Every structure is written in structure tokens, then in C-alpha cells.
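This is the structure I want to talk about, given as C-alpha cells.
With one protein chain removed, the remaining protein chains of the complex are shown where they sit.
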Amino acid sequence: MADVVDLPTAIRELVRDGDAVALEGFTHLIPFAAGHEILRQGRRDLELIRMTPDVLYDQMVGAGAARKLVFSYGGNPGVGSLHRFRDAIEHGWPHPIEIEEHSHAAMANRWVAGASALPFAVLRGYAGTDLEARTRVERITCPFTGEVLAAVPALNPDVSIVHAQEADRAGNVQLWGIPGVQKEAVLAATRSLVTVERIVDELVPRPGGVVLPGWTIDAVAEAPRGSQPSYAHGITDRDNDAYRAWDVVSRDRDTFTAWMGEHVLKGQAA
Amino acid sequence: MADVVDLPTAIRELVRDGDAVALEGFTHLIPFAAGHEILRQGRRDLELIRMTPDVLYDQMVGAGAARKLVFSYGGNPGVGSLHRFRDAIEHGWPHPIEIEEHSHAAMANRWVAGASALPFAVLRGYAGTDLEARTRVERITCPFTGEVLAAVPALNPDVSIVHAQEADRAGNVQLWGIPGVQKEAVLAATRSLVTVERIVDELVPRPGGVVLPGWTIDAVAEAPRGSQPSYAHGITDRDNDAYRAWDVVSRDRDTFTAWMGEHVLKGQAA
Amino acid sequence: MSSTETAPATTGEIQTIVAARRLTGAKVVFIGVGRPSTAAILARMVHNPELVLVYESGTIGAKPHRVPLSIGDGELAQTADAVVAVPEMFNYWVQAGRIDVAFLGAAQVDRYANLNSTVIGDYDAPRTRLPGAGGAPEIAGGCGEVVVVAPHSTRTFVERLDFVTTVGHADPDGVLGSIPGAPPEGITREGLGLRGGGPSAVITDLGVLQPDPATKELVLVQLHPGATVADARDKTGWELRVAEDVVETAPATADELAALRELVAR
Partner (left out) sequence: MSSTETAPATTGEIQTIVAARRLTGAKVVFIGVGRPSTAAILARMVHNPELVLVYESGTIGAKPHRVPLSIGDGELAQTADAVVAVPEMFNYWVQAGRIDVAFLGAAQVDRYANLNSTVIGDYDAPRTRLPGAGGAPEIAGGCGEVVVVAPHSTRTFVERLDFVTTVGHADPDGVLGSIPGAPPEGITREGLGLRGGGPSAVITDLGVLQPDPATKELVLVQLHPGATVADARDKTGWELRVAEDVVETAPATADELAALRELVAR
């Protein structure tokens, strides 16, 4: 069964300097509170894995916590650039970072392979693109048809962190709405943490509900509004204004640093 | 959008002699009514695909409709043998049939590959077994780790038929309870039919609900109690007595033939 | 509503309206955020109420009332016929070829409708780092056809992409030499194993380009009201081919414009 603990304890026990860490959530249930706690605890030299880095990884990259970024789409959806992500790649600020980029289809299949304890996944992809020379993909031949397809390596991070709506006291988790790759990320990782909007006495099955049994998770931590400015379907709304405002905050290094000091690093609990 | 038609029309339009036909449903939602209609229409020479042949394929094999059987477990669950299946394989009655057998894991992954338009799937399996020489499996090497794994060919039947609880008038389908491989079977097939317990004005999302949009299905046919003696979660119960009784009916060729004449072939609508 | 009371369509509005019209006969469309999303919702309002909208967040048959800011807004999940996980979306739906039409944008487009959304300048020392591939390569590989929506300028319509993120019609005659591993005589998208039909149109704020059926090179076939062939040539970074019979885009109807403005204002 998962340990139900407070967020600082969970991060302290599960996330170490140098870890490959995935904070997943595809446009929905992005674990901001957990990411901020990682920054408050001063974790460094992380390999940050996420299909869509979004504002959260912009903050973590800008704060200098990342050694490497593994991703498939580094934009501020509907708004524009992630300026800290760009500044790190274009100008090496606050320090240079390594990048490893894929397509969404490849990342999604890498998660599936990781959750399945397979070393690789197969897809129709990458043929003819310049991505192929810049990422980890090999060609593989179908032993039945002779067709040549793409093989991509499994993702198996040291730690995966996702956010969900609810957990019960035994650490069983339910999320609903857009499910993304959260189940895969948790199952593919060596260690896992789920932050939740609320702890309930009993999980009531919901339409679209994805349940992660507590025995597959290391820790569960309550973090109300823990995916804001993204959202938790049925509980919080996506704060589109915050995404738009981030475009302004993040353009300038000093403005960014001041904002982080005030809104993230000074805060105590999530 | 799927055509909502009566069952005899659907079978007439979709199932042809010689087709590779999958009637799927893993212990739940087994499409008995559709299988019986195939027999009433006298279809012959079929390649019958199903993970668990169950009583339905015992009937279809015993009735002489199958040229070939593709499966992974040919038993009467909790009861014992499928006597018609055994009689066909052991004694060639009513005529010899070809068999191609796999493990459940391989069949499930063959369905996934079929639904994904991939020619094969990869799994950890078959190593050291006599199955490997008797089925369609090849070895494949991971281009990243050098590990040797099993590759199995995709399943892409001419027709897949599944049973579900509900459809709306546009042919959108929802099933719930044990989902098996029904979604994969429908998506992997060239043509598809879903029989349903009832047509409703609107599909209300359910916990565990799997929705197949009408535009991915060729035909939907109403067939109340159409998965009996298996069951439709929340609507009908599994008729365990019928499964036990089948053991007696199916042991003897004449008893079987008489039973089929009376209960299946004479019936008109499903 | 009388058109005499309505301000004329802007070039951006006409671009959206032309994109929406292309969905009149479509069954299932795959869309990202921004103008393509607006166009698809407009198509459902005006031309094709049965159109199925698919977003890569896993929402199939979404019926948004407002234009979503992200492809994962809650309203999309709330109104969808089905919501699936991202691996299923790409494997069972996109890769399996179940989508008729996909809308894609890009920072750079070449004459064969290949797309760059990765980087401007050198990959290792980028002038501008763009968001990256996202779903585009496999969407363009698997969907029935692709409609590219992009602003007409020499920054976007370039002789040679800085980076091939997404293959459109590849390099069928070896003119560009930009497809990695391709032989000097060129390679087609079929030759690369791509299954969908590839780009069928590029809709800009000036007009519409379509691939020549034989050579696959983009040809200007349509101009929006007020735009000229000279404009299009000026704003294209290669010597633009122009059809003999360039048609003028039918003006936005009062219904289209009213619906679009009402939608954007929601």
C-alpha cells in the first residue's frame, strides 16, 4: 500500500539529485505543487521527462534544476513560446541543458513499453525527418511482412509523479477526465508519487475513471489545487489567464527570478 | 455512422463463406445471438478467431461451420472440456479443422497490433515451450539492449463481431464491465458488427464504460439477451447452469445435433 | 443578419472561413489549437454539424462551445463521445488511419509541404528554438489528408527547411535534397512508407496552394478577395507556381462571418 504522507516528506523521500524524474499529465492534472516542492527542496541535476514541458518545466528549467530535458512538445499551449526553455536551449541560461526530443507518438509508446517491462516499442514514425538523426530511434524489420518500422526505447524513470483527483486512505488513486499517459508513467517508474486534490473515505467509480491501486504507488500526498494553473477535471478549472500571464513573466530573466522567489520558493506547503 | 439494422440483415451483409471471423468477448458479452444467426444462414468454411472458444465456438465447430480455429484457451470455464472442439481435433468430426493456437498474452497483443495497423507485436513469451514450433511466432532482437523477445503477427479479421450493452440511434456503442479485447477486435477488423442489449436515445457515460463511436462500426443490431448464456454486466446474469448443462449436451454427437436443431437452427430471430 | 451592417472579413477571418469550408464533406478531423480549432468548430456550426472533432489529448467527438486555449481543456473531455489515453489516440486512431483530415500549422513550409516546427537556424545553436514535433510527424503520416494552415510570408514559405520535422510530399524529384537518407533522384512519401495521402492544401491569409497531382509541388490555385498573384509570389521564398485558372475565394457569407465572430466572442 502507498504511504499517505505530506508533500514535503514525499519529495524528500523519493526525489534525489541527479534522478530521471517524470512529472506527467497531458494538458490536464499537471503536478505543479510537486514540481514546486522539488524546487523548494533544491533538487539539482535532474533529467526531466515530460511529453509537454508546459509552464511547469519552464519554471524548473529556468530555476536551474534540470541537467537534461526529454520531451516532445515544448510550447505554452495556445499562447506561444516557453521562454525559459528557449533561453536555456538558445543561450544556455541559467546553464546549458542537454535535450532529447521525440514525437508525441514515440513518447507515448516509450511510456507503454516502460509500463510493460519491454525494452522498446514499435511504431510507424520518424521516416524522412531530421528528428531521426537527433533522437533515440532505430529501424526494425517485421519478421512476418518485411516492413521496416521505427523502434524507440522504453522510458523507465527513477521517479514518476502525477496528480489525480482522489485517493482513499489506503493510497488507492482515481483520476478522471483526460487520462494522458499518467498510468503508464507511474507503472514505468522505479518510484512513484501521486498528489491528489483530496483524500476520501471511499473511491466511488466514475465514468472515465482510471484507478491506480495503492500497492503500485510508493507515496500519496494531498495537494489541493495541486495542478493549478492546469486543472483537475470536475474540481478545478484551467487558469487560462495564468498561462497567458506566464508569457509576460517568463520573457525576462529578472522578472522570472523575482516571480519564482515570491510565488514558488518562498511558499512553504504546496 | 453505423447502420442500425436487424441481426439477420447484418449477418447477411457482413459475413461471407470463407471469411476470417472473430466473435470476441472475454468471458463476458460473448455474442451468442450473432454466432447462432451465422449458423442459421449456413455460413461455411470460416476461420474462427477467439481467445476463448467457449460454448459458442464449440457449437459453431460442432455444426461444421469452421475451416480453421485460432485461439488460446479451448475450455468450458469451470466445467471442463469443450467436447465438440475436442471431437473435431481428436476425431475430425464433423470434418477435420485446422488449428492455430497461441497464449493469451500473444493473442491479446496480436489484437493490439491489429488495431494499431502494425504488422506485429512484441512480448516476453514462448521461450522454451513446444508452442513456439506450433504457432506463428518469431524471435526479434531489441536494437537498444540486444535482448531477444517474441514477435507475433497482427490479427486483422475480415469481420469482427462483439456484443455490448447499449447503442444510440447513430450507432455509437457503450459497453461496461470486463472489457476484454472487444475494442481491439472491432478496430482491427475490415468489417464490424456490434450486437446490443438495447438501443437507447442517449448513451450516458458509465464507470468503466468503453465507447466505440458509430463511425468506426459497420453495423449495429439489437439482440436482447444476445450474449446468453454468458452475460451483459448489469443487464443479464451469467447462466452457469447452461454452461454445466452444455457438458452433457455436447458429449454426444446426436444429442448435440438434436439440441442445435431445436435451440439454434430452428429459431428465427436471435 | 444583413451584411451591410457587418465589417468586412479580415484576412485572418477569411483564412479561417476557407479552412472551415474544406471540412464540408469531411467525417473526422484532427485538430490542434488556434486557427484550426476555430475553423473546425465553425465548420460544425455552419457546414457540417456531424463533423467529428478529434484532439490529440484523447478527446474523440468533442463538441466545444468555445474555442479551447489548449487541446486538453476540460470542455473537450466533457463533451466528447469518448476520451482515450494518449497512447491509444496515436496507436488505435491516428496510426491506424481512422482520421480523414488533419489540420497542421508550422513555422516553415517548403514547396512540397514538408514542415518545420523544431528550430530556426542550426539545431545545435538555434536562432529560434520552436516547440518541436508534438504529434505532427505521425499525424501527417497516418491521416487521410493534411491541410496546412500558415501565414503567407517568406519567413514561413522557404526554399529549404532548417529542419524537417514533418514530411509532407517529401522530395519526389530530388530538387530539395532535404530528406535525410533520400537518394539524389528523390523520394516520395510512399517511398518513405507513409500511409496517408499527405497534404492536400495549404491555406494562407492570401489564398490556397495545392500540390500538383503529378509533381506534388505546391501550386497557387486560389486567391482570397483582394489578394494578387504578385502578393503571393512576393511572400513565397521559392519561385511559386501559379495555376492557369486561379479562382477567387468566394467572399465570406454573412452567416459564416456572423458565426465566426460569435464563436470567437464566446
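Think of it as A, B and C in the order they're written, each chain with its own count starting at 1.
One rule holds in what follows: contacts are C-beta pairs under 8 Å (C-beta built on N, C-alpha and C of every residue); 3 or more make two chains touch, one makes a residue touch a chain.
Being a predicted model, the structure only gives us computed values, none of them experimental.
Undergrad: Where does the absent chain touch, in terms of which shown chains it meets?
TA: Touch partners of the hidden chain, whole complex considered, are A, B.
Undergrad: Would you mind spotting which of B:9, B:190, B:240 or B:255 touches the chain that isn't drawn?
TA: Checking each option in B:9, B:190, B:240 or B:255, the one touching the absent chain turns out to be B:240.
Undergrad: Out of B:74, B:153 or B:226, point to the residue that touches the absent chain in the complete complex.
TA: Only one listed residue reaches the unshown chain, and that is B:74.
Undergrad: Looking at B:7, B:23 or B:51, which residue reaches the missing chain?
TA: Candidates B:7, B:23 or B:51; residue touching the omitted chain: B:51.
Undergrad: Given the full complex, what residues of chain A touch the hidden partner chain?
TA: Within chain A, the residues touching the omitted chain are 1, 112, 115-118, 172, 183-184, 187, 203, 211-213, 215-216.
Undergrad: Name, in rising order, the residues on chain B that touch the hidden chain in the full complex.
TA: Touch set of chain B with respect to the missing chain: 26-28, 51-52, 71-75, 77-79, 81-82, 85-86, 89-90, 101-105, 108-109, 111-112, 123-134, 147-148, 177-181, 183-184, 208, 231, 233, 237-238, 240, 243.
Keep this in mind: only the chains that are shown with their structure count from here on.
Undergrad: Hey, what chains does chain B share as contacts with chain C?
TA: Where chain B and chain C share a partner, that partner set is A.
Undergrad: Report the pair of chains linked by the most C-beta pairs in contact.
TA: A-C
Undergrad: Taking the mean of the C-alpha atoms as each chain's centre, how many Å separate chain A from chain B?
TA: 39
Undergrad: Give me the residues of chain C that touch two or more other chains.
TA: If we look for residues of chain C contacting two or more partner chains, we find 91, 95, 142, 195.
Undergrad: Give the residues of chain A that touch two or more other chains, as numbers and ranges in rising order.
TA: In chain A, 123-124, 147, 208 touch at least two other chains.
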